[in-house]
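Here the complex is missing a single protein chain, while all its other protein chains stay put.
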Amino acid sequence: MGLNSILFYFFAALAVGSAILMVTRRNVVHGAVYLITTLLATAGVFLLLQAEFLFITQVILYVGGIMVLFVFVIMLVNLDVSLLQYQFNRQRFVGGVLALALAAQLFIVIKMGKTSLFPQARVPEVLPKNTEAVADALFGRFMLPFEIASILLLVAMIGAVVMAKRRV
Amino acid sequence: MSHLLSPSIMRLVLPVIYAVVIVAVLPLLAGYIVLVERKVMADMQARLGPMRVGPHGLLQPIADAVKLLLKEDIIPDKADRLLFWLAPLVSVTMALLAYAALPIGPAFQIADLNIGLLFILAVSSLGIYGIVLGGWASNSHYSLLGALRSAAQLVSYETAAGLGLISALLLAGSLSMKDIVIAQYDQGIWFIFYVPIGFFIYMVGSIAETNRAPFDLPEAESELVAGYMTEYSGFRWSLYFLAEYANMIIVAGIATTLFLGGWLRPFASSHTALPGTSIELLDALPSLLVLGVALYCFYLAPRQPVKIQKLVMAMAGGLCLIIAGVLVGALFASPAVLQGIHGAFWFLAKVFAYIYFFLWFRFTFPRYRFDQLMRLGWRFLIPLALVNLIATATALLATREWGGSLFFYTVLADVVTLAVAMFLAKNDEVDSVVPVADGE
Partner (left out) sequence: MVPVDHYLWLSLALFTIGVIGVLTRRNVIIILMSIELILNAVNINLVAFSHMFGGVDGQVFAIFIITDAAAEAAVGLGIILAFFRNRETLLADEMDMLKW
């Protein structure tokens, strides 16, 4: 049970626990804080998988950007009355059953495919520097998706600005 | 000492010792930076500043700390308890966490991460939550408005500052903070001379990042009481306060590492020895400087009006003599010790010079209005930073393709960027005079 395993189980428990808390909170701001915890735990899992660039990207973009946006919007549309209403909608039982059915299907798929997963035997002894490797891939083989992603972001920026204006 | 313990213990114990040293020294340092700020402010306003508590006000931070710790802990009635408790904690934790990747000397770094620079940036962007959640949890209008404005300002200027940093990063070729300083040693020149505009952008961005004047609208007393800190008192407020000054030091540390050569002395790669010895000329500079300060203290000591002030001035002179002695002694020790001690001296000197600029700007420039602030960030700094980035990258490419000195190409790039800056500034002047009413 190396340090790696202990940290992974810790982060996994933290992620799942915070996720459950997020989905069940009545107060939306608390839910956002728990989502932040989940995202940070996920970033920790990325770091344990030796994906250091993705770890830092997750923290800067997801936690430091997207969640700040969420928290801003939550504070702007604050409704005190929302704390007194029903949290879960009318189709919660059907929804829950469907979600569990989906989970059961995925569970069976993972169980069946488990034997074809091999342990980390293919990881080389000295890893190439992760940031350099990601940059090589991103600006080499994945150049076209990269450019398309930047156009997507441009479109999203324009869309968000137009959506949030008071008068178009 | 490294031969005494096994390598694995050294790998774990040494960072812990460094971390404890930093966490212990930082609150004291932040308190004394406040005292320095008040003294500098007083000097610029032709008065004396705190003089009562201790000789020349030297015990003022201690008195302030004791007062804050003994104050009553007030929580507003409808405040959100979980977030009210959590917010200052997040602020201070993120501010202190960033010190893990800061290289104070070649061996004085808690963790030499491969992605050190990005780590500090990420941790700074997490610090925004301390402000936003604190403003929300206080359940008060001033707090919420101050928090939202402050967070919006931080997010905008963080982008600009990051882009300014990248132009220096291009020259370094690595994200590890230690490698960036070593790259400056290898290239023989501090990066500020290659990308002065990048340094300027980073400086403006960092002033806005730390909510310092002239960008301190969210926490100015005449505007929003104290912004997001309004409802906090006593120890919780001191946590926010510590976070703000720790942030200032971190931001100065990043600027020093990336632009000003980190722990390197001026002209680090050129070696001109003193005649007859193997000691380098410029290595003797720190000891001479500190010796000069010590002599100045001894000169001032008999001229103080009050006896306790004479004593304290003489003690300060003695302290400076001891430091000068340590610096001189390091000259004759092994190169590692020399680099360590002199490196720490140069790093701290540069950090304090940068912070002095922060203090200077605070008492020189009037405050920006919030819409002017956002306009400056989005419509001047970010386009300028992008142009600077492209120009620097082009200069690097030109050096690689056609040979020639990088300095020449970066000068060209800087001229082009300056031209674009003039154009941007001229364009902005038109509509920043009268605020246009929203088309409601």
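Order of writing sets the labels: A and B. Residues in every chain begin at 1.
Simple rule for what comes next: contacts are C-beta pairs under 8 Å (C-beta built on N, C-alpha and C of every residue); 3 or more make two chains touch, one makes a residue touch a chain.
Here the structure is a predicted model, which is why all the values come from computation and not from measurement.
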item	value
Among shown chains, those touching the left-out chain	A
Touch residues of chain A, complete complex, unshown partner	2, 4-5, 8, 12, 15-16, 19-20, 22-23, 28, 31-32, 35, 38-39, 42, 45-46, 48-51, 53-54, 57-58, 61-62, 65-66, 69-70, 73-74, 76-77, 79, 82, 85-92, 95-96, 98-100, 102-103, 106-107, 110, 114, 117-120, 122-124, 130, 133-134, 137-138, 142, 145, 149, 152-153, 155-157, 159-164, 166
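The working rule: only the chains that are shown with their structure count from here on.
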item	value
Chain centre separation in whole Å, for chain B relative to chain A (CA means)	32
Touch list for chain A against partner chain B, complex	27, 29-30, 33, 36, 52-53, 56, 59-60, 63-65, 68, 71-72, 75-76, 129-131, 166-167
Parts of chain B lying in touch with chain A, wherever the complex brings them together	80, 82-83, 86, 113-115, 118-119, 121-122, 125-126, 128-129, 132-133, 136, 144, 148, 151-152, 155, 175, 438-440
